[in-house]
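Have a look at this one before I ask anything.
Note that one protein chain is taken out, while the other chains of the complex remain in position.
Going in written order, the chains are labelled A and B, and every chain counts its residues from 1.
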Amino acid sequence: MTLIRSNLKGLVIVLLAIVIFVGCGSGDRDGRKSIQINGSDTEVNLVQSLAEHYMDKHPGVRISVTGGGSGTGIAAIINGQTDIANSSRSMRESEIEQARRRGVDPLPIVFAMDGIAIVTHESNPIESLTIGEVSKIFRGEITNWSEIGGPDMAITLYGRQSNSGTYVYFRDHVVRADYSARMRNMNGTAQIVEAIRSDRAGIGYVGIGYIADSGGTVISRIHVVNIAADDESPAVSPLDPENVMSGDYPISRPLYQYTNGMPDGDMLAFLQWELSEEGQRVVARTGYYPVSEHYMQKNRELGLIE
Amino acid sequence: MKQGRLQQYLGFAILGACALFVVIILFVILYDIAVQGAGTISWSFLSEPPRAGMTEGGILPAIIGTFFVTIITAAFSVPLGVGAAIYLSEYAVEGRLTRWIRASIRNLAGVPSIVYGLFGVALFVRAMSLGTSMVSAGLTLGLLTLPWIITTAEEAFQTVPKSYREGSLALGATTWQTIWRNVLPYAFPGILTGAILGISRAAGETAPILFTGVAFFLPQLPGSLMDQFMALPYHLYIMSTQHHAIEEVRPLAYGTALVLIVLVFFLNLTAIIIRYRLRKKYQR
Partner (left out) sequence: MSIRSATDTFFRYLFLTAGVSAIGILFCIFVMLAINGLQTFADVSLTQFFLSTSWNPSAFAEPSYGILALVASTLMVTIGAMIIAVPLGIGTAAYISEIAPSYIRETLKPVVEILAGIPSVVVGFFGIVFLGPIIADVFNLTSGLNALNGSILLAVMALPTIVSVSEDAIRSVPKEFKEASYALGVNRWLTLVKITLPAASSGIVAAVMLGVGRAIGETMTVLMATGNALQMPGSFFDSVRTMTANIAIELGEVPFGTTHYFGLFAVGLVLFLMSLAVNLTAEHFTKKYRRYRT
């Protein structure tokens, strides 16, 4: 019995020691917290890549990047739980109001551009669609591929969940109505791609950065549909960076990072680096598009860069 | 008579098939994960952090995070749970209060894990302003584990023969003295078994930590209780659903699943060994 008691005491001491060690934290980090970035699933690997590059060059700085969807990032910045919110859509009026009520002043910084690609199974013969047709498909008004010149199969819709900026952006700008209730809400872009690869009747919307690199090479076993703004315009491919940056491809969007007011210190340095030539090169290499002059001017107006 | 025999064989065969089917299910799950995951396991996988957007590298921060958060869970739920078990088994008299306590424990055991998560967010993250941190997550998991600890600890106390208590009390010891010297030491292995099993369940839980402190990717290990952390079950979840290259990292996901299963298995085995030695001791 004394053996058990001495074991118990030993165990408790060890555990206490560990908890105390963890609880006090390591003094050698000078109490410096890492920069917290939360939000968009579309942006997470891009921002993580940017963060890794930056941390390589500035070893003292720590940046942690989490996904969860643009809605999660925006909620986090409103709740005061994060430093930078990644969002692939702009904040709504109601969200900005809510932030202001909590004493948070969201600053919209555009750090990259993205196109949303419409993807289908590699065997799908449809080469191009108009925005109108895409809208009807995702609204549930067109339900069979034969209605638009394809094989006789019921269309399976794949999309994101409501916490995704891509979900919201696509709905507000392309579908312009609520999604069909039959759309499957996948947990992330990659799940959409994986699902469509094995679904001959599938169609989905994904950020281009996920499926193509800067050379225009698309990942395997997925087909990208060319999009025409309307019946008169030519169908444009999102795979040519020029198309996205010039706006010829109709579904392109700015990618945002929101901060609480003007950032300073390490955070400001990191954001400025993202917008610099070097940072924008990393953006391009990851398959996204550098900020267009229009949005770069807005960044300047914010006072973020010269 | 022959018909009766045939009927019996058939009947028993069906039941045997049921049991066999259950075994097959377990086997298939473990086999798939073991075979697909074994290739990924290596010392570097276990000791390195993830790299390159988590497409390479290892899962060290997740292992460490799980380890730390389960310690917090244990530190909270074991003392409280054993205390409640002591009350139920040594002090309580059958009455309304005791019935309510037992009913509460049974119902707490049935509360969905995501509801514990909701509670954790409302209480620890917000009301107590602990934010999303290891301590919030650990306490939430602690609440989840509590009913289990109470139940198994109480069972451990029940296995200690009554005569131990009666002898001590007959010699004039108080209830507390009796418990401390004559009951607790003998119940200890059972309590430990229950605690280890409870911990292993907490280590595998994802829903309670989703919004109370776990993070997708942290560049360094948590330095204090108020930091966020990575954890094995959440890592598996995001590697298989939310990662930006889920097919590419599928092997890493399998590796994570295997590590998680091995961890749980190892803890269970430890608990079973302790229980086995306990049984031998009492068989005399």
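Just so we're on the same page, a contact is a pair of C-beta atoms (placed from the backbone, for glycine too) under 8 Å apart; a residue touches a chain by one contact, two chains touch by 3 or more.
Predicted, not measured: the structure shown is a model, and the values here were computed from it.
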{"item": "Residue of A:69, A:250, A:263 or A:287 in touch with the missing chain, whole complex considered", "value": "A:69"}
{"item": "Given B:136, B:152 or B:200, the one touching the chain that is not displayed", "value": "B:200"}
{"item": "Residue numbers in subunit A that touch the chain omitted from display", "value": "68-69, 71-72, 74-75, 78-79, 95, 98, 156, 161-163, 168, 171-172, 175-178, 181-187, 195, 198-202"}
{"item": "Hidden partner chain, residues of subunit B it touches", "value": "4-5, 7-8, 11-12, 14-19, 21-23, 25-26, 28-29, 32-33, 36, 80-81, 83-84, 86-88, 90-92, 97, 100-101, 103-108, 110-119, 121-123, 126, 143, 146-147, 150, 174-177, 179, 197, 200-201, 203-207, 210-211, 233-234, 236-237, 240-241, 250, 253-254, 257, 260-261, 264-265, 268, 272"}
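Here is the rule we go by: only the chains that are shown with their structure count from here on.
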{"item": "Subunit A-subunit B separation of Cα centroids, rounded to whole Å", "value": "35"}
{"item": "Subunit B residues touching subunit A - in the complex, by the definition given at the top", "value": "52-54, 68, 71-72, 74-75, 131-132, 134, 185-186, 188-189, 215-220, 222-225, 227-228, 238, 241-247"}
{"item": "Residues on subunit A engaged by subunit B in the complex (per definition of touch)", "value": "1, 4-5, 8, 15, 18-19, 22-26, 29, 34, 41, 44-45, 48-49, 51-52, 55, 62-68, 81, 187-191, 194, 210"}
